[in-house]
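I am attaching a structure below and will ask some questions about it afterwards.
Taken from a larger complex, these chains appear in their original positions, while the remainder are omitted.
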Amino acid sequence: MTVRLLTELSAPAITAALGPDSVLVLPTGAIEQHGPHLPVATDLIAAQSLAERVVEQFGEELDLWLLPPLAYTKSNEHAWSGGTFWLSAATLLAVLDDLGRCVAKTPARRLAFLNGHGGNSALLQVAARDLRLAHGLRTFTLHPGVPADQGGESPVEELGMGVHGGLEETSLMLHLRPDLVDMSAADRWVPEHLDDYRHVRFGGSVSFGWTSDDFGPSGVIGDATGATAERGEQRAKAMVAHLGEAFAEVARFDPSPRP
Amino acid sequence: MTVRLLTELSAPAITAALGPDSVLVLPTGAIEQHGPHLPVATDLIAAQSLAERVVEQFGEELDLWLLPPLAYTKSNEHAWSGGTFWLSAATLLAVLDDLGRCVAKTPARRLAFLNGHGGNSALLQVAARDLRLAHGLRTFTLHPGVPADQGGESPVEELGMGVHGGLEETSLMLHLRPDLVDMSAADRWVPEHLDDYRHVRFGGSVSFGWTSDDFGPSGVIGDATGATAERGEQRAKAMVAHLGEAFAEVARFDPSPRP
Amino acid sequence: MTVRLLTELSAPAITAALGPDSVLVLPTGAIEQHGPHLPVATDLIAAQSLAERVVEQFGEELDLWLLPPLAYTKSNEHAWSGGTFWLSAATLLAVLDDLGRCVAKTPARRLAFLNGHGGNSALLQVAARDLRLAHGLRTFTLHPGVPADQGGESPVEELGMGVHGGLEETSLMLHLRPDLVDMSAADRWVPEHLDDYRHVRFGGSVSFGWTSDDFGPSGVIGDATGATAERGEQRAKAMVAHLGEAFAEVARFDPSPRP
C-alpha cells in the first residue's frame, strides 16, 4: 500500500478524508529519450519516487494525498526519437482541465503538480491559472529541483547546461533505480558553443524553442560521466527536504488580503 | 524492475529491442467510484496487475512489451461521485491518437489496449480503427474478462448484472489487493427490475446510455457479499491464461489475403 | 407523407405532440463502398427503410417519431475507396452532441439511434452515454440485426464473416431496392484464413482495428452469390418484428430503483 495514495480509498472514504485544505499531489513525469544510459521513464520515476517520499514524510502533517502520476506529458522536444511518448499541448491541457474538474467534485480545493520534467513547466503554469478560473481550485506547480534551464543551478563542469541526462539527473537515477542506469553508455555532450551567448541560453533572459536534436545527435545535454549514487542520494534528500518546506506553504497558502 | 516494461529501457535500447511484430501493451484502467468497499483505482489495479502477469508469463515468447498504464480514462458513468477522475471522449481520443503517433515512431507496429474498465470499450474500438488509419498500426482491444454488459457471463445470483463492484470484481480485488477491500461495507445492489427487459439490458441487443446513479445511490451494480479471494485467484488465473492465448494470436495476426 | 416523420410537423405541433416518453428515432446510415454489386448508400437505405417500417407499424402505440437520417457517418474502414463519404470520430460526436442538445429542447426525453452501419456502433455507444450526461436524455442504440462482428450470427457458408456486402446484406437489398443491386457483380470474398483465429476475429473476444482493404482489394467481406430477395424479405420481417419488441422496451424503460 502506497502511503496516502488517494485512489486506494473508496469513493465514500475519499469524500470523508478530504477537506478544502487537503492537497492533491499529481506527479507529472515524462516518457522520453534520455540518452543511451538512462531509461525513457526517467522523469516519471523521479517524479513518482520523490512524490511518494514527500507524502510519506509530510503527508499526514500537511494533509497531502497522492494521485496516480501522469506518465505521458509534453515531451515534444524529443519527438524526433523513438521511445518518446508525448501529448500535444492541446491534449495535455485538456487532460489537466478534465482532472481539475474532477478534483472540484471532491471536497479538496488544492491541487499541486509535482513536476519531474522541465518540458512541462510552462504548460503546467498555463493550466494552473486556467484551472483556478474554471474550477475554483488553488493550484501549484512544484519541481523537485529547479531545472537548469529555468533558473536552477547546474554544475560548472557542465557549463550550467546540464538540462537533460546530465550529472544530476544521472546521479539521481543511480540512487533511485541503479538497475536502470547503464554507466558504460554515459557520455558528455555539452553544447559548449552556447556558452558564447549571454541571453539566449538555458536559463537566460531569452528563452528559445529548442528540440534536443538541435544540439547534436546525442540526445543528452550535460555530462553524465561523473555521476554517482552518493551524489544522487544527497540530491534526493535535499529535494525531499525542499519539497517538504514548499508543501508546508502550499498547504496553508492564502493570498486573500488580511483584515 | 517490472518484467519487460518498455519504458525502463533507454531510447536506443527500445529501437534495438522492437521489431514490426512486437506488441506494445497499454493497460487502460480507471479511477472511479466502485462502491463503499472497493478503491476507486480498482480497474487500474486490475488492468495493470493482469498485464504484468501476462507479460511476465508470455512476454518473451510473444515479444510483448508493457507500457505505463493510463490511469485516467472514460468514467463519466460515475461522474456524479467525488473520487471519480475521468477524461472526456474528445480528450481520451486525443491522448490515444498522440500515443499512436509515438508508437509509429518506434519499429513496433502492434499496439494492444488491455482494458480493465468496461466504460472504455466502445471508445477504444473507435480509437483502434482511427489509429490503424492515421498511423498504420495494427491495433487490438483485449479485456481480462469480457464485461457482463458486453456479452460476458455474470453469476446467476446477480441476474447477469454484476457489472460494477459485484461478485467477480470484488473477488478479484480480494486476491490482488486484499488490503484495499472492506468486506464489511460490501453489499448487494442488483437492479432486479431490469430483469423484466429482454432487449434493453446489460449485454442485451439494445445498448443504453446509463450512469451508475440511474440505478440508485449505491454506486454498485452487483452483489459483492459472497466475494472471496479464492474465487478471485481462480478468476485471475483464468484471465491470464485466456489473455495468453489471445496475445498469441495478436502477435501473429495477419488479415492479408493469402497468396 | 412519411408516417410520423417528426420534421413534417410545425414547431408548435412538435411541442404539442411530444411528451417525456416520446421516442425520437434517428436512423444512422452510411455512404461507403459495398463492393461492386451494392450501392454505396446500402446502409442508409437499410436503416431508413426499416426505421420507416417500424415507425409505421409501432409508432402510434409506442409514441415513436422518426427523424431525418444521418447519411454520412463513421465509415473510415472504407476510406481507401472513392465513393465512401465519412465523418471523423470528432465530427460525428459533435454532430450527435448538437442533435442531443436540440432533442433536449423538445418535451421528448428519449432518443434512439437506429443504426444500419456496424462501423458506427462503438461511437454511438460513446455518444449515448455522453448525451445522457450532457443533456439528460435517455439514449438507446438499436440495430436491425446484430452485426456479425458484434456478436450476431452469420451464415456458415461465410464462416461467420459476412460482415460487409455478404449474403444477408445483399439479400436485404434485393428485397428493399432490387433496382440497385447488380448480382452479376456479386462475388465471394471470405478471408478464410481468419478462421484460424479463435480470439482475434469478427465477434471474437479481441476486437481489432481493421480497414476493409486489410483483407484484400475486393471491399466485400462475405459471400453475396447466394443472395435472394426472398431471404431478404424474411430477414426484413424478422428485423422489424425484433425492433418492434425492442422499441416496446425502449418506450417504457426505467432504470430507477423501484420503491
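Each chain gets a letter, A, B and C, in the order it is written, and its residues are counted from 1.
The criterion applied here is as follows: a contact is a pair of C-beta atoms (placed from the backbone, for glycine too) under 8 Å apart; a residue touches a chain by one contact, two chains touch by 3 or more.
Please read these numbers as outputs of a predicted model, since none were measured by experiment.
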{"item": "Homomeric assembly size (copies in this file), of which only 3 appear in place", "value": "6"}
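Basically, only the chains that are shown with their structure count from here on.
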{"item": "Any chain in contact with subunit B as well as subunit C", "value": "none"}
{"item": "Fraction-based call for subunit B against subunit A, same above half, different below", "value": "same"}
{"item": "Distance from subunit B to subunit A - Cα centre to Cα centre, in angstrom", "value": "28"}
{"item": "Numbers and ranges of subunit A residues touching at least 2 other chains", "value": "none"}
{"item": "Residues on subunit A engaged by subunit B in the complex (per definition of touch)", "value": "1, 5-15, 18, 31-41, 44, 67-69, 71-72, 79, 81-88, 90-91, 94-95, 98-99, 102-103, 105-107, 177, 179-180, 182, 185, 219"}
{"item": "Partner subunit B, residues of subunit C touching it in the complex", "value": "74, 76-77, 79, 88-90, 93, 119, 121-123, 125-133, 137-143, 146, 151, 191, 193-194, 197-200, 205-211, 214-216, 242, 245-246, 249-250, 253-258"}
